[in-house]
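A protein chain is absent from this complex, but the other protein chains hold their places.
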Amino acid sequence: MHQLGSRSSDSTPRVEIGYVGGGSQGWAHTLINDLAQCGDVAGTVALYDVDYEAAVRNAELGNRVVDREDADGDWTFEAYRELGDTLADADFVVCSIQDPPAETFVHDIDVPKQYGIHQPVADTVGPGGILRSMRAIPQYRTIAATIRERCPDAWVINYTNPMTVCTRTLYEEFPDINAIGLCHEVFKFQEQFADIAERYVDGADDVDPDEIHVNVKGINHFTWIDEARWRGRDLYRFLDDELAARKPLADFDPGEMADASYWVNNYRVAFDLYERFGLLAAAGDRHLVEFVPWYLDLEDPEELHRWGIRFTPSSARLPDGDGPTRTERHLAGDEEFELHESGEEAVDIVRALLGIEPVETHLNYPNEGQVADLPEGAVVETNALLTGDDVSPITAGSLPREVRSLVLTHVNNQETLVEAGFDGDLDRAFRVFLSDPLVTFERDAAEALFVELVDREREYLTDWDLEDADVLAT
Amino acid sequence: MHQLGSRSSDSTPRVEIGYVGGGSQGWAHTLINDLAQCGDVAGTVALYDVDYEAAVRNAELGNRVVDREDADGDWTFEAYRELGDTLADADFVVCSIQDPPAETFVHDIDVPKQYGIHQPVADTVGPGGILRSMRAIPQYRTIAATIRERCPDAWVINYTNPMTVCTRTLYEEFPDINAIGLCHEVFKFQEQFADIAERYVDGADDVDPDEIHVNVKGINHFTWIDEARWRGRDLYRFLDDELAARKPLADFDPGEMADASYWVNNYRVAFDLYERFGLLAAAGDRHLVEFVPWYLDLEDPEELHRWGIRFTPSSARLPDGDGPTRTERHLAGDEEFELHESGEEAVDIVRALLGIEPVETHLNYPNEGQVADLPEGAVVETNALLTGDDVSPITAGSLPREVRSLVLTHVNNQETLVEAGFDGDLDRAFRVFLSDPLVTFERDAAEALFVELVDREREYLTDWDLEDADVLAT
Amino acid sequence: MHQLGSRSSDSTPRVEIGYVGGGSQGWAHTLINDLAQCGDVAGTVALYDVDYEAAVRNAELGNRVVDREDADGDWTFEAYRELGDTLADADFVVCSIQDPPAETFVHDIDVPKQYGIHQPVADTVGPGGILRSMRAIPQYRTIAATIRERCPDAWVINYTNPMTVCTRTLYEEFPDINAIGLCHEVFKFQEQFADIAERYVDGADDVDPDEIHVNVKGINHFTWIDEARWRGRDLYRFLDDELAARKPLADFDPGEMADASYWVNNYRVAFDLYERFGLLAAAGDRHLVEFVPWYLDLEDPEELHRWGIRFTPSSARLPDGDGPTRTERHLAGDEEFELHESGEEAVDIVRALLGIEPVETHLNYPNEGQVADLPEGAVVETNALLTGDDVSPITAGSLPREVRSLVLTHVNNQETLVEAGFDGDLDRAFRVFLSDPLVTFERDAAEALFVELVDREREYLTDWDLEDADVLAT
Partner (left out) sequence: MHQLGSRSSDSTPRVEIGYVGGGSQGWAHTLINDLAQCGDVAGTVALYDVDYEAAVRNAELGNRVVDREDADGDWTFEAYRELGDTLADADFVVCSIQDPPAETFVHDIDVPKQYGIHQPVADTVGPGGILRSMRAIPQYRTIAATIRERCPDAWVINYTNPMTVCTRTLYEEFPDINAIGLCHEVFKFQEQFADIAERYVDGADDVDPDEIHVNVKGINHFTWIDEARWRGRDLYRFLDDELAARKPLADFDPGEMADASYWVNNYRVAFDLYERFGLLAAAGDRHLVEFVPWYLDLEDPEELHRWGIRFTPSSARLPDGDGPTRTERHLAGDEEFELHESGEEAVDIVRALLGIEPVETHLNYPNEGQVADLPEGAVVETNALLTGDDVSPITAGSLPREVRSLVLTHVNNQETLVEAGFDGDLDRAFRVFLSDPLVTFERDAAEALFVELVDREREYLTDWDLEDADVLAT
């Protein structure tokens, strides 16, 4: 037996965290918040960002926050100009990066739109997701190579999308890396099941979503749940009742969506897939509709509204204009930085890997048997147990053949794309593009779309051989 | 070493052949023709057909032809009313059956057309192919069960489409059956390569297509060739030259197709797939366009013309009207039955399995390693060596991952469909329907199309549970 | 994230436990002890034993103990005459059974000894282990069939050897069973590593073995450890130092063993396998020597002494003679039943499966990916996470090919033996017997040994076809 409870220790461990993308306004602030409240670990955080000044500002903010009276943590933040210096001797590496949206993300959304493909997210699969993957592979090779050189034993936590391709690239470049990929989507389904428990189980009030145990399997943003329990009680069997209680598709008024948030999620697609396939798809609907061709319409972007989703225009992906950033407002004292419970698990994971308190969570990791019928080595998403210096995926069993087939198409695409990226083989990348389930129109039109996307994002497609590609020659 | 040459024998072996679908005007005539010229085997042919009178007429025709002076064979033809009697003690069983087109095939083509899916063949995959498969599974279970009972050791030669599903059903119902599935599509590519040999290889004149050795792998109508040789000389390397010599898509005038035969094949799609995927797709273009979504257009059926194919309306699938059938014309003496070289290989296969002369040909057979990276037990198409009482598939190696992924989608669909058929599970059949690459529109429209097809062909969907299916209840 | 801490609950869950083999003097007493101290679960324990009177006595003892003041638990014990009644509506089933040693175990040891095979344990593999397996298969089929009928959702905890074959038989008979197999051997290695931590790691004093995290994989009694950590610190790297510090084989005086306990374990074989294969074998040496032929000697049973093991004569396997049993002494008041910390984990596992407090431990379970390169479905031993109503094996990775090969021989033997048992095929069982690594002498001598064992234990080999077996006819 192995004790799962937390362990007290006489001394506070000190660690070095390297943060790639440390100039961000979002995740960097969360990390500052969480470390400021983490009293049983201490150390330094090295921030690296292509926007060095943003990293400097975050470092200053971080140092100010941890110095406050209401903060527990003993941490020092520092900005770096070089990736290698940032990662030197790091115990943990956090990656959360993004290309300038105006030069990349905007095209990922707008160019396919002109061809009738209206992707609401465009960060994982579909034309936009494939281009993003193609940009990410060279970047993640560099990160992996730097880790191999500067901190080969570090634990690497990736937050960047496309999650699967980024994590897979880390392992392809440096097979001995210790990397995991974290994503929030499944948490929402713990919340859904907590809600179901409250409504269907006698005596279940105020159910903590962290008490919901779900069996997760698949690939990031196309994960599936086939078991859900609360304190040992089966919740999955209530899904049919839940389905019956939901408003049918025909009764849904797409007009309702006109004023909805771009990010609204009504779980209509997740439940529709459950109804069709007998297995609950467990990612936000905005993601799910990009993995199969049945929810988008080449002719009519409004069609998405029927499924309770809004198309998110590329404008929503651009920064907010010219005003001061949130960091700047915090530093200027215009906006208070309030410590709060973030719900983010990175610090818990750091503590688990330091041997303080074990954690079970779902994460992305190369398949070593956790999903028995998906290819070995492909990055899959399942539960895992994290203990001192160890991540062990938990077996999730297999998928019904019909679901596996849907997932496998993307696994094969992702595996092929990473191989193509390492070879710089643009023609092979186009084969993947063509095989994406959203690319349902004619081969030559698909080619035109691919070529246009490549042209727009040329400078980000480092390592790809754009000279000799047949697809560009046509 | 095992001698591959032909063997002379003192005595002429006598065999009993049971022919399911023996009232046909096509393949039955070919068999009569070929047996009439086969002097080193003799025996009886039992003809069974749901149209008993047609079987009787073919029996009479067969007996007349083999009695002619120009005929070699010592054969007797007889019509039967019961399947069991037909197959009693058979050494060989030939299956070539078809449902009444007006009640089935016509709907397979016309109903999906109303939803924008214009399938030129509709006999293997796509909405039409899936319905045909759903009808075939119960029929082939019956055939297999009868074989198990009446002639378990017989060699079964299937010609009926959907080839993969029919052959797979035979093995699922009766795992010890000796069945193979034969299809002509790949022969056309031996002809193409013979032509290439003549044009590119010095001293190659009048090349016999049977001298072309191709390495075939995949599933029926979605097979791929990655090697082609003539007398040990590599022909595959000429494909790039051949591709360059062909008229580009942009120069092709779809108008040319207006007067073309419904059955025209210009190999444009086969070569387009070669250009894109680096591997030659080896089936008629009319089939190939049904396996991927890039050649049909939901809006415009004429789009097919760009690829040198004509859409074949359902009317072309109906019998020719009220006049006498070809058999009747032969019997009435209005049309001579001329013995000719049919090019059909069934009699060669019978002779090979009798130990007279070995044959190497491509055929459909459960995967036992011949395509290493497709699922074991799925029916695949590769070369095989046929010797006395033995069929041994020849290993064809693996497929590049991107091609395998395209094929695997259909393998998974076919495997799931057969399982669903044995369970009578219509909802699971709909999952397969939804996962077909041609079904690219919204989930509820797909459902409507499926339900309409099922409704039209209800009486042929024996064994399927139409009562409790959720998909029909919606 | 899924909370791993313990959960308080307002009400105490009540469960029914069926105990097959409940008349024992050993494990039954431990269960009484542990339940008497378990205050957060209550319920009834149904005791079944072929020796009904022994079960009655244990029931009485159990009821007396839980009524004592120093006992916490609210439990009732009752003896049953029928297996079916015992298991009716059980929530948990515990199996710990044994055939009368004088009629079975004694032969398992003594007959092979006459042929030169001196097995110290003879309960898993080798001639004795194979006979024990052959007896167990019919018994465990009956247990599984009864569970299917009377308590199909129960959690089944097996303690009986041969662990792998018993657990595998449960799943073969009733694939939907929820069964796990528990064994103590690996605990000893957590103790060894705790000891290593204390000696090699600064500041590690009084290390609790439950804080040692080992990565376990293989099959019961032939498990291997390739990682060991304490609070995230690597302990495995100290094994070479540890090895160097141990007395070399040549310096070991076999004479020392003359007075040693029959059960002594010096870890010499475990470390010898580590030295040879680079991986630590993790079972008692007395077990390990039965899986490979390198530690026993056909000519000289004393040879075992060199490896720090004593051969255990069959006499040590017989009950202690005619005096009152321990239960009788307790009931008579001649010996006090003192509550103590048993170290046994069954009650912890019950609590985990009830959702009270999760547990990670190693256990035996059908392979669904936890050992990627052993056959799917074979029962393997790895870590698993036990939470409310759920057992999830944790992936343990693969074994080096040379170790896998040693393990695979036994996996194949066990899988074949279970199949043979279900078919009653004694000739196939002999093939397994012949393929056991301890059977290194001539084929006809092996046959004679097998036949003699079968003859001696005939009445226990129910379900086996002893009439038509060729091996008995010779």
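Per-chain residue numbering starts at 1, and chain names A, B and C are given in the order in which the chains are listed.
Keep in mind that, in the parts below, a contact is a pair of C-beta atoms (placed from the backbone, for glycine too) under 8 Å apart; a residue touches a chain by one contact, two chains touch by 3 or more.
Everything numeric in this text was worked out from a predicted model, so none of it was measured.
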{"item": "Contact set of the excluded chain (shown chains only)", "value": "B, C"}
{"item": "Selected residue (touches chain absent from view) among C:I212, C:L406 or C:L426", "value": "C:L406"}
{"item": "Which residue of B:D85, B:D110, B:D195 or B:E211 touches the chain not shown here", "value": "B:E211"}
{"item": "Options B:A55, B:I180, B:V269 or B:L353, residue touching the unrepresented chain", "value": "B:L353"}
{"item": "Chain B residues touching the omitted chain (full complex)", "value": "1-7, 9, 187, 190, 208, 210-215, 227, 229-234, 345, 348, 353-355, 358-361, 368-372, 376, 383, 385, 387-390, 392-398"}
{"item": "Where the unshown chain meets chain C, residue by residue", "value": "249, 272, 275-277, 293-295, 297-298, 303, 401-402, 404-406, 408-409, 412-413, 415-416, 419, 428, 430-432, 434-435, 439-444, 446, 470"}
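Quick note on the criterion: only the chains that are shown with their structure count from here on.
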{"item": "Chain occupying the middle, per Cα centroid", "value": "A"}
{"item": "Centre-to-centre distance between chain C and chain A (centres being mean Cα positions), rounded to whole Å", "value": "43"}
{"item": "Residue list for chain A, restricted to those that touch at least two other chains", "value": "none"}
